[in-house]
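All protein chains of the complex are present and in place, except for one that has been dropped.
Let's look at chain A:
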């Protein structure tokens, strides 16, 4: 970077720093506010006296959640879903990306398979036929509906394919001469080299399965089977009111337990907040490496 030390340039730098830090604060202040509300006294929170610092600091909402078996049941379903779902995605993505990164000669009909894959990404039957299909497979109220219900993450497969294709051909030839078969080649040579890309698509899978609420809402008929996001959606976000007026909605929001809701929202965010810093340094490299094709 060129050094510029004129007064105008320095002034510009100062404003730039203030502006950009302000934008960054705008991105975390709402989350911080939620934490402050969850740690406040409920009366203070309901009357809108909480700002960026808790008023009447106490942990009662968190204590109440500790005794809420429904919350923990949903939490546990979400954990199972993330482990099974992201694990399965990981295996399937690699199993699809490796062969599809080969040429049409090594994998006959490769282009046809590729078009089928892309077609399923671009076109779908819509909500109702999809629901009917999952229902007819007998997966309603079954955790596997949440794990399997959405199809293969085609976008992730394409990212990994593009990464594999950019690896030097000589690697494969050398391994072949040393007598490696296709499975060994994939597991011992290609996968270790694809670290950032695999970390990226795995982060996407984990976040998807943790955050997804709609399959839980549609495919689970009782609250006992809801994953955490669906549980929170039903408890906190839904205003079940087909004929409600603005005044009724106002009264309802005053009655609802704001500190408890904020605590639930905050706990549901924790896993993402914990995983994110570890994986985020990979994903920029991951996305840019996989999306650029020479």
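Some observations on this one:
Everything below uses one rule, namely that a residue touches a chain if its C-beta (ideal position, glycine included) is under 8 Å from a C-beta of that chain, and two chains touch if they have at least 3 such contacts; residues count from 1.
Simple rule for what comes next: contacts and distances are computed from a predicted model.
Look at the chain that isn't drawn here: its UniProt entry, checked against "Sulfatase", "AMP-binding enzyme", "Protein lplB" or "Chemotaxis protein CheA", names it "Protein lplB".
Across A:34, A:60 or A:142, the single residue that touches the chain missing here is A:34. From the set A:54, A:85 or A:149, the residue in touch with the chain omitted from the display is A:149, counting the whole complex. The chain not displayed touches chain A at residues 1-2, 4, 9, 12-13, 16-17, 19-21, 23-24, 26-28, 30-31, 33-34, 37, 46-48, 51, 91-92, 95-96, 98-100, 102, 105-108, 113-114, 116-118, 120, 122-134, 137, 148-152, 157-158, 161-162, 173, 176, 181-183, 186, 207, 210-214, 218, 229-230, 232-233, 236-237, 239, 241-244, 246, 249-250, 253-254, 258, 261-262, 265, 268-269, 272-273, 276-277, 280, 284, 287-288, 291-293.
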